[in-house]
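Here the complex is missing a single protein chain, while all its other protein chains stay put.
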Amino acid sequence: MAKTESGASARARARTPNGRESRLDGYDRAQLHVLLREMLVGRRFEEKTAEAYAIGKIGGFCHLYIGQEAVAIGAISALRAEDYVITAYREHVQALAKGITPRAVMAELYGRADGCSHGRGGSMHLYSAEHNFLGGWGIVGGQIPLATGVGWAIKYRGQDRVCICFMGEAAVNQGAFHESLNMAALWKLPVVFIVENNWFGMGTAWDRASALLDIAKKGGSYEMPSAVADGMDVLEMRAVVGDAVNRARADGTPTLIEAKCYRYMGHSMSDPVSGVYRTKEEVESHKTRDPIRAFIEQLREAGLLTEDELQPMDEAVRAEVDDAVAFAEASPEPSPDTLYDHVYVDTNVNGRLFFDARGRGPAAG
Amino acid sequence: MATKVHMEALSPTMEEGQLVRWLKQEGDAVSEGDILAEIETDKATMELVARGAGVLRNITLKEGGTAKVGDVIAVIAKPGEDVVSASAGAAAERKVAAASATGAAAASAGSAVATAPAPPAAPRVPAVSAAAGAPAAAKATDGDGRVKASPLAKRLASEAGIALSSVAGSGPGGRIVKADIEAAAKAAPAAQAPAVRAPAVAAVRVEGPDSEVIPHSQIRKTIAKRLATSIGPIPTFYLTIDVDMTRLVAAREQVNRRLEATGGGKASINDFILKAVAIALSRHPEVNASWGDAAITRYHRVHVGVAVAIEDGLITPVVRDADRKGIAEIAAEVRELAGRAREKKLKPEEYTGATFSVSNLGMFGIDEFTAIINPPEAGILAVGQVTDRVVAVNGQPVVRPRMRMTMSCDHRVIDGATGAKFLQTLRDYLEEPVMMLA
Partner (left out) sequence: MATIMYREALGQALAEEMARDPNVFLMGEEVGVYNGAYKVSKGLLDQFGPKRVMDTPITELGFAGLGVGAAMLGLRPVIEFMTFNFSILAMDQVFNSAAKVLYMSGGQFRCPIVFRGPTGAALQLSAQHSQALESTYGHFPGLKICTPGTPADAKGLLKAAIRDNDPVIVMEGELLYSLKGEVPDDEDFIVPLGVADVKREGAHVSIITHGKMIHVALQAAAQLAKGGVDAEVIDLRSLRPLDVEAILRSVHKTNRAVYLEEGWPFVGIGAQIVDIIQDEAFDYLDAPVLRVTQLDIPMPYSKNLEKATKPSAERVVDACRRVLYLKD
């Protein structure tokens, strides 16, 4: 998908119905439609995923991104293809935004051989070397030190690439966050740390988990630049992340960004939407700030989107997602013959590597 | 495009749901997010929500009916849109799901059937039984009669034909260990109680036209195991000689005339060969030896094993101290041992303890062959038939009775020159029998 260029920021701005400043200047119609389409793909894909999970096609843990689309699409649109993204496990839309096809992602969710991780990873472990999408990590905060390693490698090679590291706000209290941000700031590693603060770490509200609520302030602990962005506004995400990306590309300075957003679904498919740790009314009230609806209205108001453009766009997106499901259904299951593949790179070694029946094999005394 | 309405998993453990009440009827317009029905799950009554917009059509699950999670129970489509294929697809989905389920079951049943005709394993014949009337109970058996022996000791005992029940164990709790078996093997000629062997199992006929499966008899297993043990780790080389049997044939006739006159049985060529081999071994002690882990053992006595063909294989009864016995005695002993061998009436001490073996296939018309060493011996002599051949004597072709012999040598014990010297001596004795007296 085409990426928009880093937008200029200081020109005349229109006001949106939500009362926020608009950053429409600097984008042409086509670029804005691309952003909208990507968010629609993300939304329709996740709705389809929920349906597939509900009828047993997808198993295990499944964490949906519905409501947070603007964060991923806005942020990743600021990157070049050769830049890297690494993330946690609420990652389907991030993977799509980085360029992995809906077919490859859905097939992975279905656990089929044509999935982007060949059926090995599932929802929490999407990988694509081709798209510089580095996964897909299940331990909260586990991806953050890895991101510093990516930044290290970029610097080691003298490249001007950048790595975005997504995480939830609950990861910010993990030791790994602290260790990683210290090293990134100390050594000037080109990483943009984006904290998607959707206010709930599973069932625990942020104010019950953290002494310091203002995440951007934490950057000060490491003398690291920080910023806050409205995670429900795709263009604001695009602009704030764009600034951070430029900074990292210029001299390796990392940035900590808090993207304030909200998830409409439960933490995962096993978690209730409401009733346990938040009320239905609260969820409903946040739906009035749906980022996609807000963007559509913003574009309509500015005369940059008509119904004749929106309807076919949505239909085409739905068709693309249905096609992904059909592809996943038709993709074969991975063969049990491949169970031992990719445990090691070098298996043609002296001695025994596996200690189950396979390892015992013909060496039986 | 039509949206299928599925029975959804509304709780993590739900496998099927009962439709309590439709809140929308066929023909009603529905929007995404509308509640379509109430579903009774295993946990509670839950709401089923519309995932598409359009008209609710083709309800296939009535109120009170039950459907499995994943079943299509209705369709939401545009008015006038074709939903037959969607529902048919639904029915087909259910059929396909069912078919693949039975297909999978059939496949696994099929594979179970495919493996059935494999023959049942031969019943395990115990190598040793605590024989009735066994000598004084060894300490090795514990209260319930189990013999305690290390795995190595069991294997060694089996190979040497020693009954564990007759061995006293020196290990903890009376465990029989390797040292105990080695000691028992040295004392072998002092007779141990014979192991009672269960009769070999009859061959089992198996379904299938092209082959017949015959489970291994004990003797076949032993032959296989011992000889496989031999041919693997023993570095073996072979020496062949061609012997002029003129004088030996004449000597045999002379001896047999005398034996017949005194009422004794005749001696065969092989009996003469055994005698010659035994004397040659006594003159070449480095061939009358065995390879061991830490040392080579040279035997001071000569016990020659004689290969005898029996019904389902081969056994090698031993003529002890063959170098000290006369031809008549050797002949009688071999005849008697071979007879009992064919009746499977040999005692273990009668077919163990050889220091060298001789195998003769001359009576089958074989000119020459190589035999496999019987461990722990270091050599074996393979003897072919005596037959007239044209040879050169003083540059002239003449016809002589000739015989070829091939010796297999364990190179760890016998090297080329040693083996060759032994065979030179042996040939000397066979070509000039009177030299056996020298």
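Letters A and B name the chains as they come in the text, with residue numbers starting at 1 for each one.
By definition in this document, a residue touches a chain if its C-beta (ideal position, glycine included) is under 8 Å from a C-beta of that chain, and two chains touch if they have at least 3 such contacts.
Fair warning: this is a prediction, and the values are worked out from it, not measured in the lab.
Contact with the omitted chain, checked across A:Ile58, A:Ala97 or A:Ile144, is made by A:Ile144.
The missing chain lies against subunit A, touching residues 86, 115-121, 125, 127-129, 134-139, 142, 144-154, 156, 175-176, 179-180, 182-183, 186, 341-346, 349-355, 360, 363-365.
Residues 150-155, 170-172, 177-179, 293-294 are the ones on subunit B that touch the missing chain.
As a working rule, only the chains that are shown with their structure count from here on.
Per the touch definition, subunit B reaches subunit A in the complex via residues 1, 6-10, 12, 51, 69-70.
Those residues of subunit A lying in contact with subunit B across their complex are 47, 51, 53-57, 270, 318-319, 322.
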